[in-house]
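After this line comes subunit A, so read on.
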Amino acid sequence: MESLQHFLLNCFSQHSGLNSALLYAAILAPLIMGGLLIITDKLPASTEKLLASIGFAIPALIAIWLWSLYNASLGAPGIFNDGGWQFITTFDTGLSRLGISLKLGLNGISAPIYLLAGLVGAAAGFYAFNAKVENPRVYHGLLLIMLAGLMGAFSSIDIFFFYFFHELALIPTFIMLGLYGGRQSRSIALELTIYLTLGAMLSLTGLIVLYVKSGVNSFDLIALTTQLADKPLPENIQNYAFGMLLLGFGTLVSLWPLHSWAPRGYAAAPASTAMLHAGVLKKFGLLGLIQIAAPLIPMGAAHWAPLLMWLALGNVLIIGFVTMAQDDLKQMLGYSSVMHMGYIFLAFATLSTTGIGGAVTLMVAHGLSAALLFMLADMIERRTKNLDLGELGGLVRQAPTLAAFFVVATLASAGLPGFANFWGELTIFTALFGHSKLLAAGAIVGIVISAVYGLRAVSKIFFGEPTEPMSQFLKTNTITDLSAAEKRPAILLIFALLVIGFFPKLITESINAGARRLYADKPVMTATAQPTSPVASTQASH
Partner candidate 1 sequence: MIDFMFYFLAALTVLSALMVPCSRNPVNGAMFMIVSFVGTAALFALLQAFFLAIVQVLVYAGAVMVLFLFIIMLLNIEKTQALKVNRGIAALSIVAFLAMVAAVWFLFVEGRAGPFPALPAGAVPASLTKHFGYELFTKYMLPFQVTGFLLLIAMIGVIYISKKPADETVDATADAKGANR
Partner candidate 2 sequence: MSIGLNAYLTVAGLLFAIGFFGVLLRRNTLVIYMCLELMLNAANLALVAFSRYNLTEKNPMMDGNVFVFFIITVAAAEVAVGLAIIVQLYRKRQSVMVDEIAVLKEP
Partner candidate 3 sequence: MQTPVTLLFLILLIPLISGILIGLFCRKQGALAMVLSVGSAGLQMALCLYLLWSEAWDGTTIHLNYEWMRLGLFSFNLGFLFDKNAALMLFVVNFVGFWIHLFSAGYMKDDEARGRFYLGMSIFMFSMTGLVISSNLMMMFIFWELVGFSSYMLIGHYLTKNAANAANKAFIVNRVGDFGFLIGIIWAYWVFGTTDIATLQSLVAQRPDLLITPISLLLIAGVLGKSAQVPLHVWLPDAMEGPTPVSALIHAATMVAAGVYLLGRIYFLYTPTALDAIILIGGITAVFAAICAFGTRDIKKILAYSTLSQLGYLVAAFGLGTEYGHRPEVIAEHGANAAALFGVGAANFHLTTHAFFKALLFLGAGSIIHALHHEQDIFKMGGLWKSMPVTSITFAVAVLAITGVPPLAGFHSKDAILYIAYLDNPITFYLLTGTAMLTALYMGRLWFVAFWGKPRSVNASHAHESSWVMLIPLIVLALYSALGGFMVMYPRALHFLLHDSVLHPEGASYTLMLAISLIAGIGGLVLAAVIYKPGAAEDRVQQKAPALYAFFASKLYFDEIYTFYVKKIQDRVAIILNFLDLFLVGGLLVRGSAGMVGLLGMISKLSLTGNIQTYVYWFLIGIIGFWLYATGVF
């Protein structure tokens, strides 16, 4: 009995190899299930569904499990410190001579994103069962492969595999967009592919610069960090490298003015794909900037930060206004997603612990809320066959739950307290204000803008009486409220948003620890006093 207890304790401790193995499992489970689904074509539908469910559920469970085990307080704080990675495990794929090996692990910043990937993956996956597509087997299979890529990208310590898994997730996106997408998806899929490939290639080049110029000839982030902490790259190389990474990652994250793929792409993509892409995959570029680019090439980051701030302000303000002008719900959500990236970029550009903390928090929150919104928009579209805000109306009477969820999601994304997004935005504004009052004020205008377009959409879709086209439609069709299968993924996401909204510490503790390992506190407060109360100061000493 005692030995069993010991065994269990051993298994579930931080240092257990089992947990590292779970990182592989989170990649392999969806990958294998996805592969099986794509290749086989003679399985009964129920078996297919079972396989897909397993593939969707395992990463989420593993993510939650590892999340609960992740210990933010391990490792000492410091600007350049290879600590903070936990559950590290390495597998040689045959390229170790080139400094490439499959090295997985989580740190304070990637762990929350990993959790996000698991949760949104599960939600998107289970929602996909509702989709009425021609060949659901392949659809689920592609989603599973995408999920595998996501789980891999966010748990990779090796930059090569970080990129590799991202692309692994990106390719199914293109295919799903083409196979199952909506209007004009053929041409949009092509445009998206080229655009994102360009971004990916640029960032890859930046990563190659790091690989070569660092002198370690390794893609291992820990090795690179150690090396570059001792021997930083010359400033001009830093500037070029960061510029390349910024351009590349910026394209992937839809930094203004490199954003034009996003709204069209999301408008055309099938729901679960849009959920996974807008919610999770897009965070890859940000994570690349936060985890790799700025910590490894700080001078380059500082060089580019001022420009980045103005571009990001373009995201918030210009795209904010553009969002207001949208008549198509999904298009609007796409633009809104682009707009919110502006906040994250702004926060990143402060290059401070506070900013990064806010950025990562908002990344998680935005991932959840954006996925939720795309899912709900799809639910609306499936009921009304229409996404034109001018033609929808009065849906609340037929589908009150849908309306309630939509309101919740809209307000969450508009930064209402009680939802996770609020913490991110609040922290970001605070960080930004310490940097530039003007930029902060500009960014805070965004809270009004997002309320304007969000509520406008809510009132147009749900309130009032059905419009003329709607009532025509209602004559021949009935609109039902959400089914249980539709509710479940939505509730999962709302629940996550609320839990983080009420107990932000759940994620901010590790994010803070992660940010403190990579960035410095700045600018230092002007004031007399150290922040706040005695209780706080004891907490802060960690």
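What we mean here is this: a contact is a pair of C-beta atoms (placed from the backbone, for glycine too) under 8 Å apart; a residue touches a chain by one contact, two chains touch by 3 or more; residues count from 1.
If you want to know what made the cut, all candidates are chains of the complex that A comes from, given by their letters.
What you see is a predicted model, and the numbers here were worked out from it, not measured in a lab.
This complex pairs subunit A in touch with one listed candidate out of 1, 2 or 3: 3. By the touch criterion stated above, subunit A contacts candidate 3 in their complex at residues 191, 194-195, 256-257, 259-261, 264, 318-319, 321-326, 352-358, 361, 396-397, 400, 407, 411, 416-418, 422-423, 426-427, 429-431, 433-434, 437, 440-441, 444-445, 447-448, 451-452, 455-456, 458-459, 462-465, 504-505, 508-509, 511-512, 515-516, 519, 521, 524-536, 539-540.
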